[in-house]
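Note that this complex is displayed minus one protein chain, with the remaining chains in position.
Think of it as A and B in the order they're written, each chain with its own count starting at 1.
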Amino acid sequence: MALLEVEALGVVIDSPRGPLEILRDVGFALESGRILGIVGESGSGKTMTALALMGLLPPGARAQGSVRLGGRELLRLDERALCRLRGDRVAMIFQEPMSALNPLQPVGAQIAEPLRLHRKMPAAKAAAEARRLLARVHLPDPDRLAAAFPHQLSGGQRQRVMIAMALACGPDLLVADEPTTALDVTVQAQILDLLVELVEETGMSLILVSHDLAAVAETADEVLVLYGGTVVEHAPVAAMLRHRAHPYTQGLFAARPATGLFRAIPGSVPDLAALPPGCRFADRCPLAIAACGDGPPPLGLVGPGHRAACIRLEAAAATAEAS
Amino acid sequence: MTPPLLAVEELVRRYRRPRAFPWRRGEAVAALSGVSFAIARGRSLGIVGESGSGKSTLARLVMGFERPDAGRVLFMGEDLAEAPPARLRQLRRGLQMVFQDPVGSLDPRHRVGRIVGEPLDMLDGAARGDRSARVAAALRSVGLGASDAQRYPHEFSGGQRQRIAIARALITRPALIVADEPVSALDVSVQAQVLAVMKALAAEHEVTYLLISHDLAVIAYVTVDVAVMYRGAIVETGPTAAVLERPLHPYSQALKEAAPRLVAGRRRHRTRPAAPPGEPAAAGRGCAYAERCPLAQRRCREEAPALREVAPGRRAACHFP
Partner (left out) sequence: MSAVAERGRPARRRRVFRHWGLVCGAILTALLLLIALVSLVWTPHSATAIDLTQRLLPPSPRHWLGTDHFGRDIASMLMVGAQNSILVGIVAVAIGVALGVSLGLLAAAQGGWAEEAAMRLADFTFAFPAVLSAILITALLGPGAVNSIIAIGIFNVPVFARLTRGAARAIWTRDFILAARAAGKGGLRITLEHVLPNIASILIVQATIQFALAILAEAGLSYIGLGTQPPFPSWGRMLNEAQTFLFLAPRLAIFPGLAIVAAVLGLNLLGDGLRDLLDPRLRRF
């Protein structure tokens, strides 16, 4: 049994324009100690997926399907049970460290908080553990830094503080939602290095959500590509680098290849209030045919552990060969 | 000899930090400390830098939104700060800007036609007659339609809005467009649309760009020369292809190294950078990069290196390039 099993996850949110289906039929499994990257652009639903796993969906959002952590169904749990899990078995770090940290509390106290909450540690012991965690995330001078406030730290330092906070109780799963997007590229590399290092040391699993395909490819073991709230491709990274099965993934790779030639995908991401019944990429897809609009394309197997949701996989493979 | 399109000489700009107590003056931060470069017509220049490099300040000074504390900005040989208002209006026709935020750079209360035509209305009275024709032409050249002039910005996507901003920048037929992170706020699949438009227009309309970005791939696609900035100073210059292939300054090398690459393997292929020595240079004296530089030696902390030619056409500010 995998650590995390997600099956047919769907999220609908009420909006002034009616119910919006922001996630449809998302499914994947994650083993202990593995890193999954979730890649998508705006409107892909990648952040919603992360929030759904934590039970942190915004008010008015309804989740359906199944999310099982260690066999336990998370979607059926009430808020109290979820609170016990959050920060303890499953933790999350966010994109904007400045708004995710409390500006009025020293960082040491913020790191100690999960320890005091979930492990009932006395203050002094929690403070000592907090300093140890600061050192673990390679922050210099932990004793002095523990008393600092978030605004006195740089972006990269704040992100490390958030990671330390997430690590405090030794979670089984860490969900990182665009942890490096707001950081400079040199700091980004360090943070991603740190995350991999922690995964290898502690054996926890990591879900890395990002719009940056290359950063995810370098860091993760498997990649899940989302578009318009649906899974379009899911593969081990090595397989995906060799061969992209879905036209959208192919387009994404062509838009930012390592050699710097840009090729855009015409059009823009779908309006969630006006979703087509069939494949959500059809209006931008160079291979779309009439049948693409009939219904959601099934996830077909393309290779070991490699699936793509498209009814024109052979044509896609042919164009990939040609280019 | 014709002067370069844009020449920037020893630009200095300092800001004061807000003060904690009324009797203390705010700490001065040097956003730009002595930046100089020149852009020749037809040779787009890229400015690469991360946060704190001073690149946005540079954009504001080049456009004349702020006055430098020292140094000059010469556009087509004339100092913008000295130009009388009428001459400044003429000069501004040749110098326009595209901003980072596609949402914030268009007035939500104005229609697109009015937005795109704004520089024309203000700067080129003679062209008023065929204003709507020019607006339509500008919209068409960025891949939009003449009828889009009647619509409001919020009816367009991010990529389209950025193209509207480009149409606005183009309408007075400028010689130089300053583009400050023009695609950073856009989805990846859309970035290429906007960059393709920019590149095509450069050829068609003989526009030269001063392109500011933190993204090396964007710089590589559009520009011919590049200058790398760190903490308010230029640390390396040279032709874009050469600098990106073989960066000479340790900071440029770090930038290139840090860029994500499409290689599997949980980052094992990456060289973990040596832990930085951490000791900052003597304030104001040594090289600003010394505290992070793996090659730093004592000389680096005491003497700031000048930007000098270390290879044909390549300049770097380092004692040990």
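In this text, contacts are C-beta pairs under 8 Å (C-beta built on N, C-alpha and C of every residue); 3 or more make two chains touch, one makes a residue touch a chain.
Just so it is clear, the model here is predicted, and its values are computed rather than measured.
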item: Hidden-chain contact residue, picked from the options B:Gln96, B:Ser141, B:Gln193 or B:Thr223; value: B:Gln96
item: Residue of B:Leu32, B:Leu106, B:Leu170 or B:Leu201 touching the missing chain in the full complex; value: B:Leu106
item: Residue, one of A:Ala2, A:Ala29 or A:Leu57, that touches the chain absent here; value: A:Leu57
item: For subunit B, the residues touching the chain missing from this view; value: 63, 65, 88-89, 92, 95-97, 99-101, 104-110, 115, 118-119, 121-123, 153-154, 165, 168
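The criterion applied here is as follows: only the chains that are shown with their structure count from here on.
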item: Inter-chain centre distance, subunit A versus subunit B - centres from mean C-alpha coordinates, in Å; value: 32
item: Partner subunit B, residues of subunit A touching it in the complex; value: 35, 41-42, 140, 155, 184-186, 188-190, 192-193, 196, 211-215, 217-221, 237-238, 241, 251-253, 255-258, 260-266, 268-269
item: Touch list for subunit B against partner subunit A, complex; value: 50-51, 157-160, 187-193, 195-196, 214, 217, 220-221, 254-255, 257-267, 269-270, 272-273, 278
